[in-house]
Each structure stands twice: as structure tokens, then as C-alpha cells.
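My questions will all concern the structure given below.
Heads up, one of the protein chains got dropped from this complex, but the rest are sitting where they should.
The block that comes next holds chain A.
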């Protein structure tokens, strides 16, 4: 590794760190439950916009995993999200009308809250349509995982984002508040992911899945990255660099073994392809507040016009984490 590159990465990390501190002014505190945060060992930080319909199940899912506290940043919701969240005993809520894009797609806010409230804790940063699955998650709480990671001197935990989709046209998969989205979108692609190594960030770059297969088949290089490191033991100076795809310092991205072994890793199930996507894709394509000018949403909006079907004969139906481990999408590593 050349010195120049190291210095550049170091500067980039510092720039984002300082930027996060500066962007704290965007956030307006709605509800802070400081005592609950300080007694927690693992917290979820999420940014939400008009996600009221998804929140009840999101909270239930992560409470069942054993998450002790939630930090929500509400980005100008027009529904009842804020009121709903402030009532929850384990949620702290901030609100902002500032630009999502201007805050590097919300990352600056997340970095700030993690820096301010979560030093020394395990931070799980997910979107409200992402559901974390780790080995033994049906029998062991997330505290067992983080204790094990602590005991093994591991500071981050890698996952892959798996897009879940319904059988039949996406627009016809009706989702209702409180419902498990994977009752509707219960299918996924099990083995069409491509991986290359990103040496600069020491991470893997994973692409593929139904999004590449259907929306980006003519230009696969533009299909979204699926590698994520959502669970990080937060220290002063840690920052999420580009979504949770990369974390800095770079060592946190070394969630894989490159000598042939398997490190323990998990999966984020992505409940994006539901009937809620259609309107949202149009909305977001116009708003252009998302990554790369919302081009992903443009592709969806165009694709969804023709009411696509993501399902194929070879799609797998989701059962549990053991199925994903057998399919090779996640691994227990040496956790037994």
C-alpha cells in the first residue's frame, strides 16, 4: 500500500468525521431517552422517510433479535412516523428537513449520532426495509453474537444484501402495516452474485441478484452493491464511508477470509420489492435525493411501468438462516 493512498484515505475518513460533526446542526431532537441508550450494548440507527407502514414490523423484528435501543432520524416525513416513534419506550427520535443527499444519503447524521451516543457500543445501521439475519438468530439473541465478537476481538460483522421479491408482478404484492414483509416477498436469487475485490477499501464488491438480472442486465457494472458491514463496534473516528458498503478505518471491512476459510457472516433481507415501491420509485426518481441522482429509482420506475416479474423458476423461497447457510449466502464461521 502506497503511503500516498493511505494518507488520502485517512484524510477522507477525517473529512467525513468532521462533516458528521458539522451536520449535527441539521438534527432536531424530538425524543431522547439517554438512560436507555447508555445502558444498551447494541443499538439500531435508522433513517426513515414516510415509512410509517413499515415501522411496526421493523420494531417488532429487531426487538425480537434483542436490540436494546433504536435511534431514528426522521427525514421530513409527512405521515405519522414521528408521533408513532416518540411513543415507543425504546426509541429516541431526531428529525430533520435538510437534504438527504446533502448529508451524504443520511450517513453524516448516522455517523454523528453514533459518535455522540454510541461509543463503545455495537451499532447496527440498517434501513427500515432491511432485516438482519445472523447465524443462530432464531435461538440466540444479538447480544450472544456481539459478546462472541467481543471475545474474539472482532470489531465488525459483514453481511450481504439479499433482495426479496414476490411471485407475480411486484406492484400486486400488497403489504399491510405490521405484516411480515417476507410473507409477501418470500423469494430470492440464491446463486447469481458476482464478487470482486476492492483493494482500496479492503472490502469485497458484491453485485448481482434480481436487480442485476432484471433492471441492470444491459449494464451490469451499474447494478447496486450488495456488500454491507452494518454491525460495527463504534469507536471515536469510525465512519460509514459509502452507505454501509464501506466503513473506515478500512480494517473494519475485512469481514472475509482470503486464505480459503470462512468467517462468520450474515445477511440483510431486503424487503424493497412490494407494492409500496411503485409510487416511491416515481417519487424518488423525481426528487433525485438518492445515490447517483436516484438513477436506481429511475431504472425501477421505468422497469415497473412494464410491471415486471422478478420471480423465476429457479427462485428460492426463504425458510430460515440455516437454508441461507447451506446455500452459501452466509456462514457460521467458527461460531458453533
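Assume a contact is a pair of C-beta atoms (placed from the backbone, for glycine too) under 8 Å apart; a residue touches a chain by one contact, two chains touch by 3 or more; residues count from 1.
Here is the rule we go by: contacts and distances are computed from a predicted model.
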Absent chain [UniProt protein name; select from "(2Fe-2S)-binding protein", "Carbon-monoxide dehydrogenase small subunit", "Sugar ABC transporter permease" or "Peptide O-xylosyltransferase"]: "Peptide O-xylosyltransferase"
Among A:24, A:101, A:235 or A:332, the residue in touch with the chain that has been omitted: A:332
Residue, one of A:167, A:235 or A:263, that touches the chain absent here: A:263
Residue of A:27, A:173 or A:255 touching the missing chain in the full complex: A:255
Sites on chain A contacted by the missing partner chain, in the whole complex: 136, 139-141, 143-144, 147-148, 151-152, 158-160, 189-197, 204, 206-207, 210, 212-213, 217-221, 227, 255-267, 312-316, 328-336
